[in-house]
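One protein chain is absent from this view; the other protein chains keep their places.
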Amino acid sequence: MNSKEVNSQNILAIKGLKTYYPISRGIVKAVDDVTLAVSKSEFLGLVGESGSGKSTLGLSILRLIPPPGRIVEGSILFDGSDIIQISNAQMRRLRGRKISMVFQDPMTSLDPLMKVGDHIVETVRWHENITKSEAVARAKKALDLVGIGSERFQDYPHQFSGGMRQRVMIALAICLNSSLIIADEPTTALDVIVQGRVLDLLSDLREKYGLTLMLITHDLAAVIERCDNVAVMYAGQLVEHGTRRQIGMDPLHPYTQGLLKSTPNIRVVSSKSSFIGGTSPDMTNPPRGCRFHPRCAFAKDTCRREVPVLTNQNDGRTVRCFLYT
Amino acid sequence: MNEFVKVVSLKKYFPVQKGALERLASRTRDYVRAVDGVTFTIEKGRVMTLAGESGSGKTTTGKMILRLVEPTEGHVFLGGTDVASMKGETLRKYRRRMQMIFQDPYASLDPRQKIGDAVSEPLRVHGISNSSERRQLAIQMLQKVGLTPPDDFFNLYPRNMSGGQRQRVAIARAIILHPDLVVADEPVSMIDVSLRASILELMLKLKAEFDLTYLFVTHDLAVAKEISDTVAIMYMGEIVEIASKEELYTKPTHPYTICLLSAVPVPDPDNVSHRIVPKGEISSVVHPPPGCRFNPRCPFAQAVCNEKHPDLQEMREGHSVACFFPQENNGLIDP
Amino acid sequence: MRMVLTLPTILILLTLVFLITHVMPGDPVRSIAGMYAGEKNILELRHALGLVDDKGNPIPLYIQFVNYVVKVFQGDLGNSLIWGKQPVMLEVRHYLPATIELTIWGFLVSIAIGLSVGVLSAYKRGTVIDHSLRIYGIVAYALFIPWIGMLCQMVFSVKLHLLPVAGRIDPGVYIDRITGMYVLDSILTGNWVGFYSAIRHLILPSLILGIMLSGVFSRLSRNSMLEVLSQDFITAIRARGLPERVVLKHAFKNAFIPILTMMGLEFAMLLTGAMLTETTFSWPGMGSFLIDRIAYRDYNSLQGSVVIFAIMISVVSLIVDVVYAFIDPRIRF
Partner (left out) sequence: MTLEFSRLFSRVLPKGQGRGLVIAGSAIVGFIVFLAIFAPFLTAYDPTHPAGLSMVPPSADHPMGTNTLGFDLYSRMLYGGRTILIVVLFSTFLSMICGMPLGLLSGYLGGVVDRSLSVVMDSIYVFPGLILAIAMAAVLGPGITNAAVAIAIVYIPTYFRMIRGHTLSIKEQRYIEAVRSIGAKTRTILFGHILPNILPTLIVIFSLNVADAILTEAGLSFFGLSVPAPTPDWGYDLRAGQPFLPSGSWWLITFPGLMIILLAIGFSLLGDGLNEMTSP
């Protein structure tokens, strides 16, 4: 699959996106010039460590950046129209109906005072003009689909385990047949077996309904295992974007290489993972030039002075590094 | 066999909090069996890992060994002395021989204490040397954990440091007393992936230098693989399988271990996972199922599993499993 | 659950009241009766206070205490020491409805103003509106009721003659007593002249009491709303495209729980305020009763009214707990 190609298949095309947060000490450039596309029924893994801006990117797509943070530049084409330009009311019609989001902590993402079924009914009825009983039927169907069972319609969130609550969140995301689901660390708070099952559920839903998923996570292994394409972010910028095979077998960017080597593989017992020297970037004061240069083994003078741009490679992937220009 | 650390049938039951009316209605107290009879040994200078999901009792076990949680029952022998029966001042003094590294480096350092004071505090608490010597020792220790130049770090507050640096401070603080045993509770789970190996490497370096013994507590089998000599898998307060690292990762035999290992994602696009998924969700820890605690979820369970409780039995040298139908040659891992 | 604590709370407050009046330094009897009272009067007084038995022998302190508690639970608060020596309970029945009427109206005003100010303030966090509303909250709470009450009396009653200066009802207007709460009674009896008069007398005291307490509610509800608005599920609701009024509805329901759990304390503040309001506006309620009797060193009335306040607080706490359990599905009895 060709990842960078911008074509009519693309459901989402982000171009030159910049999202900044002003704080007392300056400006945090949480997302700084990201260009990325997702095509229909694709599973895109967006990988990054703390401070990489991956969550901010996800919230930017829904225009849910908490003030005073805001999108300062760029475009986000969704189904052909730029959602940065549309009105708030139009944006609300998109949220939950066309683009849905699943959050990291399932324990706090549901209103504790509302029955889980009513969460779905409320959402469905706001977006579609249907009767209460139709909405209830829809909610029950969605609960069945995610493997919770419609009989738990009347239960409150606290009666569910973390994994089950994440299923409720997924039911909420799919109940209106959203064309794009953004999942921000949906399994981080869950145990490993439950993680696998939640991801299995998302794969099933793709088989059945052609779901498109942007999976935001810090877990490179999970993304290589589950996604078609992988985008890697570092310090607010996209550094590499390619297929799972390209990223998992032969990463180009030194950061991707380092991250892959840092990710342990339990199938190879004798191997030892390594680490990238230095410390995580300080986002209020990111390094000049290439943001990765202080930790990079291949850093040259150019890297310290100039900012590399994303370039297309012959094999279809994009990389932001002077080694490949 | 060298049994430097010996834990014998350690138990921790927490009473269940109930509503007022419930308490009136029933006289009996319910207990969460957080840890229910855990036995193992660690040889001097080795790294033993307790691995399991949340609620398996792994952290409680680690804390009971350090007496940060009072055991309900059982013994912990450290170099032949029973730590579990120690009291008051004896225990407090003995604490210098066993130390802990905590999970969250953002929470485990006092926000109002300077780094240098935090590292030298254990010496002060145990009345070791005078204050200028303590400062010297602390600076040496900061150097050893890679916080250089140490004089700069000495006067910083935790809020001025990154997670990785804080965890190094926590390690320095734990090691400065030259303890015999160090319990490390998920020491890298809050650290960025690209920095994890550096912390693990540091821990191993210090182990060699100070002749330490580690009990490593984690939910992450991939991380456990990086540092352990022996790995014990816990489920609902019990150890279900214990083996050397090589054995456990290549020849897991307990169905739960197999499920757990097969669920761990592998960063290799060519890897084909045969995922074995247990049924349902974890059972109630207040009213555990009869027989084997894993039987309601086990893909290989038979009638006997619901009737009798399997004890941990040695299959071969250094590999024990608590299962009536251990699954060998399960084809999970290609040799 | 707090429910179980209602009984101990009353007991502890009884003990406190007992300690205050029996163990504090000084001889209350001497100070009540005056330096030159005859021995016979003193003995009578000691008996009335439960300090000596029928024969005049001193009763040990702990037995005094037990007698006192038993009597309170039988509904006997002793007899007043002055003016016909009526049972305190009888007097309470006369004064209590006025206090309840005032606090209910004051409470409604404070909830209406306080919650809207707090919610708006939290929703507009950091804006000029927020800052001004927060200053309102601080100032409203610091408004010393007698002062603002007197200023209002001066402006609205003395100067503008819009509202009565004080009291509960105009002279010459009678309302048949059913509950003792004039507004309710006048409606029940269809007495519209009485109703008009009662409402006019209520306006200033209840507004002033309500505004003072709205300072507390606005602060509480702002903090509580801010806390809820920062939670993930609020972002999740927005991410589902639901409009802001639905977001606010969810936020408010959740924010209301901590406000509700503190209602016992809020009620105590309300009573404190009511006490000052009553004395400022000559409102014949428990507060005025207490202050009047203190002037005459009527210890039994003092003790009795404090006990009544304690019981009121406990009853309110109990009601709050029951309501709380109904609203929050996470709470079970």
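Read from first to last, the chains carry the letters A, B and C; within each, the first residue is number 1.
In this section, contacts are C-beta pairs under 8 Å (C-beta built on N, C-alpha and C of every residue); 3 or more make two chains touch, one makes a residue touch a chain.
Quantities reported herein were computed from a predicted structural model and do not represent experimental measurements.
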Chain not shown, its touching partners among those shown: B, C
Touch criterion as defined above, residue of B:Arg29, B:His126 or B:His178 at the omitted chain: B:His126
Residue touching the undisplayed chain, where the options are C:Ile104, C:Leu120, C:Leu265 or C:Ala325: C:Leu265
Positions on subunit C where the hidden chain makes contact: 5, 8-9, 12-13, 16-17, 20-21, 24-26, 28, 31, 126, 134, 138-139, 141-144, 146-148, 150-151, 153-154, 158, 165, 264-265, 268-269, 271-272, 275-276, 279-280, 287, 290-291, 294, 297, 299, 302, 306, 309-310, 313, 317
Residue ranges of subunit B at the interface with the undisplayed chain: 66, 68, 92-96, 99-100, 102-104, 107-113, 121-122, 125-126, 170, 173-174, 177
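Methods note: only the chains that are shown with their structure count from here on.
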Most contacted chain pair (by C-beta pair count): A-B
Where subunit A and subunit B are represented by their mean Cα positions, the distance between them in whole Å: 32
Interface residues, subunit A side, partner subunit C - complex: 62, 64, 91-97, 100-101, 103-105, 108-114, 122-123, 126-127, 156, 158, 169, 172
Subunit C - residues contacting subunit A, complex: 231-233, 235-243, 246, 250, 253-254, 257, 327-330
In the complex with subunit A, residue positions of subunit B that touch it: 53-54, 162-165, 192-198, 201, 219-223, 225-226, 245-246, 249-250, 259-261, 263-271, 273, 275, 277-278, 281-282, 333-334
